[in-house]
Every structure is written in structure tokens, then in C-alpha cells.
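Before any comments, here is the structure.
One protein chain omitted, others in place.
Chain lettering (A, B, C, D, E and F) follows the sequence in which the chains are written, and residue indices restart at 1 in each chain.
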Amino acid sequence: MTSDLVFWAGVVVVFVGGVFDFIAGLGMLRFPNFYVRLHAATIGTIYGAVLPLIGVALMALGSPIPNNTFIAGGCLATALVLFLVAPIGSHLLAYAAHKARAVEWSPVVDQLGEEE
Amino acid sequence: MGRRLLGLVFVYSLALALALVVYATGSLQPPHEIKRLGVFYVEETFFGNMTAMSPEAVTAIVWDYRGLDTVYETAVFFLAVVAGLAVFRVSKTPPLKRGVGLTEISRTSTKIVAALIVVVSASIALHGHLTPGGGFQGGSTLAIAPLLVIPIFSYYALLARRLTPGLLVTLRGLALTAIGLVALLPVFKGLEVVTNIRFYPAYILGQLVSGSLLLYNSSEYIAVASGFAAVFLYLSFEEEFHEEERGEDHE
Amino acid sequence: MSEAGLVWSLLVGLLAVNLLVSVYGIIYGRSLTKKLISLTIFSDTVYVFFIMVGYRLVYPTVPPVYVELTRDQLEYLAKHAVDPVPQALVLTGIVIGMAVNALIGFGIIQAYRLKKTVTARELVGFEEVE
Amino acid sequence: MFREVLVTLWLFLFYIVYTGSTTPYDIATGLVVAALVGVPASRVLVSDERKLLDVKRYIHLFYYALKYMTVIEFKAHMDVVKRVFTMRLNPGIVKIPVYAKSRYGRLLIAVSITNTPGTVVVDERDGWFYVNWIDVASTKPEEARLAISAEFEDYAFKIFE
Amino acid sequence: MKSLVGLVPLTTVLGAFTTPVVYLATKSRRATFAYATLFSLSALVLSLAVAVEVYAGKEVVVYNAGGWPGPVGIVYVVDGVNALLALVTAFLSFLIFVYSYEYIRDSGYPWYLVMLLGAETGLLGVIYTGDVFNLFVMIEVTAISSYGLVMYYRWRATSIVSGLKYAFIGALGTTGFLLALAIVYAVFGSLNLVDIGLKAMGYPGSTVTGGPLEDAALAIGLVLALSLWAFTIKSGVFPNHFWLPDAHPAAPTPVSALLSGLVVNAGAVSLYKVLYLGFSASQLPGVRVVVESVSLIALVTGLASSFLGGLLMVVQADVKRLIAYSTVMNMGFVFMSIATLSPIGVLGFVYYTVVHSLAKATLFLSVGPVIRAAASRRLDRIAGLGRSILPSGAALAVSTLTLAGVPPLPGFLGKLLIYQALFQYNVAAAVLFVVSSAVGLVSYMRLFYVLLVSPPTQTPAPVHAPLMKSVLAVLSALLIASGLVFTFSRSAFDYVFYEPVKAVGDVASYLKSLSTSLYGLPG
Amino acid sequence: MILVYLTLLFAGLLSTLFTYLAVTEKDLLKAAAYSAGQSIAYSILFQVFAATDILLAYIAISVGVYSGLLIFIVSKTERFEV
Partner (left out) sequence: MVEFTHLLFAILAAPYIAAVLMYTARAVKGPTVPDIILAVDCMSYDLAVFLALLSVYYQSPLMIAPAILLALWAYLLDVFASKYLVSKEVGA
């Protein structure tokens, strides 16, 4: 019974993550330039990937798969690494884009650009 | 843009046409059964008479049933690295200086991630005979660590830690020699090369190590990682440095 | 004639087109780098074809690896596992392809050092020796 | 000495979590690998080992992680999700001061800022973060700091300083 | 004690693995060269032992690597043909190692030695193996070493660019061969050559790989077409010959000898294994037609490349390029010989491959001192220099005349054999063969005249190279001796060439006799 | 089996799209990124075909090493195809 509960909790989490991911995809399409799209990408990473991974771990723990701790452990480790790695990736891309002036945009204020 | 879109439409319609032709002949169906040979390996790999004492059929084929292929496959990778070094060879290593690198945040994060990568890769390599993975997979995962260090800290960070190309090539040569010796040793007992279970023990202290599979995997792990590191280290020398080395070749 | 056959045919068609497009890239790509990219795609597609040979359409499909060392697993795997042979062969193939492509990459950079171009047509018309 | 052991233990824990099983083989290889990595890495990773032993810091970290994942992230997500549909954008790069001095404190702040939708750290320079903000409410550094990173910084001080 | 076959390629690959370590430990040119040459020598000794075992035992040695028989593991199948070809390969490689000690003088020699050992490993593996996937791996081992060796002169645009061309076209070909192997596995469920051959003949083969085959003509046609494509690339046969005249001269001269003499054989041997041993005995209805049409295509490509090579040889100004075109021509002959799919065709293939390897390597190696003395590769600059460098000139004369097919030398007999094979197959093919070799004869005579007869344009600097000279002396003595022995002594020819080919000649009974080596035979 | 069919078709379509883009793109850096996308599409196929061993090696080589190699080549030679 508990395992069923865990499984369905996982399903709900994965589903919610999917909805957020969908919205993130929408944002990626609709936002006008790279710097704004970064924020949509963050949605896609945190609630669109890290959270669902935890959800999948719950699903695995709640289903009668042999050695389901493999899946749970792998998912949690992936979530942890993703949590560390994804923001640094976005940060570096933003840094590079700003440094190389690769992106045209019209910000309200650009205090980094002013200082350079 | 218009032309590319047209091309894309053409490509997809070509795919559709091909698919319809294939479908119409009706000869192509996803199989419900696998080949007899595949079933044979799955059945024999742990429980059968012709066992490799490994629950992992793929690794058992890679390093035991068809181990000879893999020994020479590592030779191909080794030769590619050597050929690359022959093209890019330099007479001295570059002088140490402070590299450009990337931001401070990424440096701090990379330190943690690198430690985690080593642990993950070791897990992949050391469980190669039990779960999917193995020496090559683990080694290429381990190679992420130096590959991350090269752009983020600059390759001088690796050189400063004495990870020079010479050391890496030596490490690689030693690891590959270990692979070769593991393949060669059964010969001295009158067995064929790359013999596994009839020469190496399947269990050590009650733990399944599948004979030579663990030895191969751990040697390959080091060999692949150092090979990738050497390749990328050579690639990251600055162009000016290569220009200094420029000369003529005489017959 | 089933939906499985249709999906399979479509997949084969798409992959065959990938093969053709990448061969086009290898032959008509102007830059050597582009040719290298096409070559990697070409070999990747061949690996997918090879793996397709070993697939079996059952539910659930599992890798040919024992999770537990019991006789039940043996029967389960014999019914559900995919073919391990193509996987082992493709693993070898991937390593070999990667080695060749890395060497080609080294060559491209060296060619640029010598001729200051990676455009295939400009590279080919080189001078006679001595 | 402690820091070597502790880093090794943390890495060993990660190994076991990733591997997902605890047979004697896993434990033995895990310990060996973790020690092989942890001992040389500990000098690079940890500068003050007393902080590693402080249980209060772990409790703060755990509490913060929980709160961050649920409350803070949820608020920020909903904000940006609204913007996806309304397209009310006001983007810009503002500079905010960072008072945390330790490397990990700064990393935690930067990761927290970037992982919250709506703000991304673009660059950092002697004590200042330059943050790409989807809705620039204020261009004054201190006010921007209050809106963006003040809460993270509190915890960063509790955990790492 | 099991047979030594498995050790032969493993020895050289171990040498390749350890040579960089030895170099970095000693930093001594002499020690590194001695170490690598030692491994080549031991490969020669081992392959000699294998050849003796096979020739004395008069039976095919099947070596189960890892102890796994038949389709389960990889097997080496060594009959007389394989043993002979491997022996020639190991012998020539060893001589090239010795020769290189004085020729390669720059700082890249440890990497050069590693790649040379790698190429030797691959060739030996290609020749011994009885497993199609292992064939692919070994072809790649050879190929990647060749790419690296062609690019060895890294500050010359010619060598880098032609090496890149070679690598691109070679990678395309071998990947195509991998696709062919995917189809082979999908159709036969097996990778063992004997098993595939038996199944293609309609026998059940090993039970481990499933029962006999139904209709598979289309798939086999695809397999053969893709394989032929790959092998023409590897051997430099029309329409994929264009990389060869660029790549072979660009390498250092000993490597040119290795590439032109031995590495091109990889394609021919593979074609022999797949087309002749694998499918030529097939009795299945559709397959028969497929095999015949593919062999016809192979014949036409061989003919085309022999004409093309012969004609283009005439107009070359660069001596190494001229010799490279002669390789294109001779590989055309070899392909034609295999494509007849008859025992005498195989005899011609084996004999001509051996002779061509020896003579072509000798020719390249003997040109080496001349090029070094004149510091040029242009024919008009090196005219007449052959006379002044004695062993080189003698070797030049012998090898040129051998390749031209002048009677007492061994080349004549080879051409005769191919002519007979083609005559049985089709008269027109035989006539065209004669015409193309006549065209080649003109170019060889031109080379002979320019290098040896015409008056020297300059006085060369003396070349002090005792090892190079002794290698050339050994090779030319061997060529003359073998010509005399095989032309005049029927029994020697029978012992060395005819008996082994007779064992292979009837493919059906050959495969059936090997079927006992397979695991899990029915009944 | 609907998920399997869906995923196979999706990955096939994606791979063809990325292949086409990678082969026709003039900016080689973009082409390298597209080829990474193509590798990701193939990764899905491998996972559906239950080829985990392949996937572990393939992701490393194709998404990582090739991309790194290509970016190195682009940085040392020309970025735009003439």
C-alpha cells in the first residue's frame, strides 16, 4: 500500500515536472532573445529535469522492480549533479555571450556593459 | 532560409517514400525473437557450460568470447593517439604561465564536479562485469575531468600538476601492456590467448570478479582516460607554440 | 501488416535518408571540418542500423544483463533481453570510428597550419615535390 | 587528517548512492576509490576542516535545500511562467554586492541565483555579481540585492562562513 | 602445447604498446629501434614456425582464441595460403624495420616504429583471421597505422593532405563494410566465415547460429557490393584508386614499400576471404547469380584499374608516383585473378601477391638511396643514378624486370598463371590483360632505361648505409633465386604454392572439412 | 507499446532534422552543435533499443568528445565554410 502511494506520488511529481517543462519549451520559443530565454531554460532544468528525476526515483521505489534502489540512486545522483552543473552551464553561456557580444538585445539597464 | 526549408521538405518526403516502399514489400518487421547466437550468449554467460562467469553478456562478449577483437580495438585507439602525437609532436613542453581560464564560480564548481566524476566513472568501470559499463565507458567518463579542467583552468593547470603528455602516454602504454599481458599469460600454461575462466579465478574472497574481466576493465579504464587526456592536451597547445616548432622534413 | 511494421519502416526510411544526407555531406562538403561532421553522422547511423538488428519487440525489453543471479532471471532474459552480440560489436565499432575521426581532426588542424585553409578544393591542388 | 576522512566519507556516500547497492564488493571498491580520490582532493576542496565537522551547518544546509527546492523555487517559477504567457518582460543586467568571502559561500549564492528562474549570474568581479534579471525592479545595487540574493546570502553565511 | 598462431599478431601489438615506454625510459634511438625490431623478428620467427607446422602437417590449423570454438568465439584459420602470405608479410616487415634504422633520422622515430608495428599486426591479423568482424577490426588496425604513416612528414602539405584524403575515403569504406556486417549478422546470425560459407551453400552450419538459410539473395548481394566497395578502397583499385598515387609517395620510402607491397594486400586478401571462401561455393538459386555478377564487377574494376595504372604510369615525372601507379595496375591484376573464382585464379592470386609484394617493396626500397643521393624524386634529376649506387642499382634492375614479367624472374610465371585463369574464364579478358601488361611493360622499361642506362646528370653524394644495402642485396638475391627455383623446379612450385591452393581450391570440400571445428554441429 | 512507437518515430524525425541541419549549415560551430543534437536523438534510439552499454560509450564519444574535438578544430582553423 505504501509502495503504491510512493509510486503515485512519483507519478504526480513527474507529471507536474512535465507541465513545467512544456511551459519552459513554450518560453524558449516565445521569448525574444537569448538572455531572456536563459530563464525559460532554468525552468526546464530545475522543475523540468531535477524535480522529475526525484519523481522517477519515487516511482522506482514504489514499483516492484528488482533492485529498484539502482534506479533511485542513479536518479538522485543525476539530480544532484544536474543541480550543480546546469546553473554553471547557463552562467558560462551568459558570460560568453556577453563577453563575445554575440547577442543583440535592448536591456533596460546593462551595468556590466557600462563598466567595460 | 527558403532553400533550406525546401531541402528539408525534400529530405522528409524522400524518407516517407523510402518507408512506404519498404512497408509495401512487407519484408521488414521488428523481430520478436533474437538470433540464436544472442540467446546462446545470454544463456551461457553465467549459468551455462561455456560460461564467462559474468552476469553481463555484453561485457562477457567484449572481453571474453570475442576478447581478441577488443584487444586489437584498444590497439586501434592507441595507434590513433600515437599517430596524432606523431603529427603534433613537439620537442619540448610549453613553459608554465598563468592561463586565461573562465570565471571563479565555474572553477569552484568544477573542483567538486571533478571529484564526483571520478567516483562515478570508477563505479561504471569497476561494475563493468556486473552491470552495463566497463573499462571503455568508465574511462571516457573519467576523461571528462581533465577535459573540464582544460577550458576552465587552462591546460597549464594540468601541466603544473605534472600531467604532461609524456606521462600520459607512458601511463597509457603501461595500462595497455597490462591488457596485453593479461591476454598473453594463459599461453604459458598451454592455453589459448585471451583465455578467461580456465586461467583466472571467477571469485575472489567470495566476490564475483569474473576472472580477467575485472583486470581488463580496470586497465582499459586508465588507458582510455589517459588517452583522451593526452589527445586533448596536445590539442590545447597554443598555435604560436606549434609555429615555433615548424621546420622541414628531410628524407 | 501491423503498426509495428509501419513504425519500423518509417524508422528505416529516416535512417536511410540520414545515411544518404551524410554521404552527400562527405562528398560535397566544402570544408574538411564539414566532411568530418558528416563522417561522424554516417558512422553513427551505421551503428544504429546494427543495433536495430538485435532489437526485439516485446514488453518489457531489457538489456542482456542479469539483475539477480537466479534461474528465474535466465528464463526472463531469454524471453525479454535484446541481442548482446550487436551491442558488443558496435561498442568495438564506436571506439574504432572515434579513433579514426580523432586522427582526421589532428590532420585537419595540421593542414590548416600548412596551407591556411581547410577548404577541400583549395587543398587538393598542391604543388609537385622538388 | 579529519578533512581527508570526511571528504572520503562524502565521496563514498555518493558512490554508494550512485551504485545503488551495498554488497561487500561495492563497499570495498567504494572505500578504495573514495580514498584514492578524497585524500588528494581534500587539499584542493577544503581549506578549513573545522567547518566540515560542525553539525549545525549541515542542518542549515538541509533546511535550506528543502526550503529552496519548494518555496523559493516555486515562487520564482510561477513568476516566470506568468511571464511566458503575458510576455511582460523588463530584462537587464544589474550589479549586486556580495559580502560572502568564502569560495563555497559565493558558489552557493551564485548557484542559488542562477537556479532560480528570472535571475542568472553573468559575471563576477571583486565582490560584485552582475545578474541578468528578467524584471529589473531596481537598478540600485543594495535594493537589487534585497530582491535577489539577500535570503541566499543569509544561509550562505550560516552554512559556510 | 597449442599452436602458436594466436601469438603472432599479439607479439607485434605488445611491441607497439611497450615501445613508447622503452623510448621514454631510455631516450635512445638505438635501443628503441632494437626493441621494436626484436618484436618484428619474433613475429617473423613465430610465423615461420606456423608455416612449418601447416606445411609439414598438411592440414588446416584452426586456432580458437580464448578457447571458444566456432561461431562462439573468434577463430584463426590457417591453411597453406594464409601461412605463406603471413610469412611473406612478416619477412618483408622485418626487412623494412632494418632498413628504417638508417632511413628515418628525425625525432619522430618512436611513433614511426609504433605505427609500423601496428600496420604489421593488422596485416597478420587480416591474413590469419577466420571471422568477418575480426577482419574488420584488423583492417582498421592496418588502416589507422597507414594514415598515421602517410602523415608522417607533418610539415609537408602533400603528405598531410593526401593522408587526409586517404583517411576520409578509407573511413567511408570501412564503415560501409561495417554496414555489410550488420546485414551479415541479420541474415546469417553468425560472424564465422566457415559457418557463413556453409550456410550460404545451403547446409545448416552450427546449431548455435540457427538453422539453414532461406531466400537471402538480395541481402547477400548488398553484402557483397558493400564489401567489394570497401576492398577496392583498401587495395586502391578503380574506381577508388585515386587516393593511392597521392598517399603512397607522400610517406617515407620504407613506408611506401610497406604500403605498396603489403598494405594493399589487405583488400585483396579480404576479397578472397569474403567472395571466394565465403560465397563462391553457394548453391542457393538466387545467390549463384549474385555472386557471379559481383565477381564480374570485380573483374571489370580490376581490368579498368590495370589499364588506368598502366597508362598513367607512362606520363609520370615523379619516380615514387610512377611506382604507386604500378601498384594500381598490379592490384588490378590481382583482383581480376580472384574474380575468376577458379582454383587456378586463386593460384595466380597467391603467387602474384607474393611476387608483387617482394618486388614492389624491393623497388621502393631501392629507389630510397637514389632519392636520398639526388635529394630529388623527379625522374630527369635522378637519371642514371642507379648505376652509381651498386646494390641499389642491382635491386632496381631485378625488381623492375620482375614486375615487367621478364622470363627467368618470378614475375613472368605470375602473369602466366593469371593469363591462364582469365583465359579459362573469358578469352576477351585474357586478351585485354595481355594488352594492359604490355602497356605496363613500356613504363617499366622507361624506368629501367632512365635509372640504369641513360647517362647520369649529376654525380651523387656517396650514401653510407650498410644496413640498407644489405637489405637490398638480400631482397634481390631472393627474387632471383625464387625466379630460378619456381620457374625451373616444378616440385618446389608444387610444394610451396600448388599444394596449399589445391586444398583451398575446392571451396565446398574445404568448408566441409573445416566444419568439424565449429561448435554445435547438427546431428 | 505506444510509448515505444512514439519515441522511435520522434527520435527518427529529430535525427533526420539535425542531420540535415548539420550537413547544410555554413557556420561550423553551429554545425557542431547540431551534430550534438543528432547524437542526442540517436541516444534516445539506443535507450529504446535497450543498448545501455552502447549508450554509455556513445554519449561520451558523440555528445562529448566529438563536440570538444570539433570546437577545437573550429577554434584552430576556420569558423565559416566558404
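As a working rule, a residue touches a chain if its C-beta (ideal position, glycine included) is under 8 Å from a C-beta of that chain, and two chains touch if they have at least 3 such contacts.
As the structure is a computational prediction, the values presented were derived from the model and not from experiment.
On the side of chain F, touch with the chain left out of the figure occurs at residues 1-3, 6-7, 10, 14, 17-18, 21, 27, 29-30, 33-34, 36-37, 40, 43-44, 47-48, 50, 52, 55-56, 59-60, 63-64, 67-68, 71-72, 74-75. Touching the omitted chain from chain A are residues 11, 14-15, 17-19, 21-22, 24-26, 28-29, 34, 37-38, 41, 44-45, 48-49, 52-53, 56, 59-60, 63, 65-71, 74-75, 77-78, 81-82, 85-86, 88-90, 92-97, 99-100, 102-103. Within chain B, the residues in touch with the undisplayed chain are 99-100, 102, 106, 113, 117, 120, 124, 131-133, 141, 144, 147-148, 150-152, 154-156, 232-233, 235-239.
The working rule: only the chains that are shown with their structure count from here on.
The minimum number of touch steps separating chain B from chain E is 1. Shared contact partners of chain B and chain C, listed by label, are A, E, F. Pairs C-F and A-C differ in how many C-beta pairs touch across them, and the larger number is found at C-F.
Ranked by how far their CA centres sit from the centre of chain F, the chains are topped by E.
Look at where the CA atoms of chain B average out and do the same for chain D: the two points lie 33 Å apart.
Touching of two or more other chains is recorded for residues 4, 7, 10-11, 14, 17, 21, 54-55, 57, 63, 65, 81-82, 85-89, 91-92, 95-96, 98-103, 105, 107-110 of chain C. Across the assembly, chain E contributes residues 133, 137, 140, 144, 147-148, 151, 154-156, 160, 185, 375 that each touch 2 or more other chains. The set of touching chain pairs reads A-B, A-C, A-D, B-C, B-D, B-E, B-F, C-E, C-F, using the touch definition from the header. Contact residues on chain A toward chain D in their complex (touch as defined above): 20, 23, 26-27, 30-33, 35-36, 38-40, 42-43, 45-47, 51, 67, 69-74, 76-77, 80, 83-84, 86-88, 90-91, 94-95, 98, 105, 107-113.
Here chain B touches chain A in the complex through residues 102-103, 105-106, 109-110, 112-113, 116, 120, 131, going by the rule given at the top. Here chain A touches chain B in the complex through residues 70, 77, 80-81, 84-85, 88, 91-92, 95, going by the rule given at the top.
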